[in-house]
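Of the protein chains in this complex, all but one are displayed in their positions.
On to chain A.
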Amino acid sequence: MKILTGNDLVSGDVIWWAGDGWSRQVGDSADVGERGDDLARTEEAALRVVGAYVIDATVSDDGVRPAHIKDRIRALGPTVRPDLMLKPNDADAGNWVI
């Protein structure tokens, strides 16, 4: 699947296109198919996102998983700061990145 990500213009937070708006959880990502670039332009013009780009991802029972490690780290947070990761209570969260 193809998903759309970027950073919230105001907060800078990593955000994921969820079909009807943006989410901070990669698991909410919607398949954007071939519409990603158009969506990115529209959403950037609406000042809701900055630096939006389309990436490949897979979906399984564990949820949506970006194909590249860089985007998995974006999705999770810095692997060296478990307290700042989006899954702070998941001791195995770091392995999801690798």
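To be clear about the criterion, a residue touches a chain if its C-beta (ideal position, glycine included) is under 8 Å from a C-beta of that chain, and two chains touch if they have at least 3 such contacts; residues count from 1.
We adopt the following convention: contacts and distances are computed from a predicted model.
Trainee: One chain isn't displayed here; going by UniProt, is it "Ligase-associated DNA damage response DEXH box helicase", "Iron complex transport system permease protein", "Nitrite/sulfite reductase" or "ABC-type xenobiotic transporter"?
Mentor: Checked against "Ligase-associated DNA damage response DEXH box helicase", "Iron complex transport system permease protein", "Nitrite/sulfite reductase" or "ABC-type xenobiotic transporter": the hidden chain maps to "Nitrite/sulfite reductase".
Trainee: Spell out, residue by residue, where the missing chain touches chain A.
Mentor: 7, 9-14, 44-45, 47, 50-51, 67-70, 73-74, 77-81, 84
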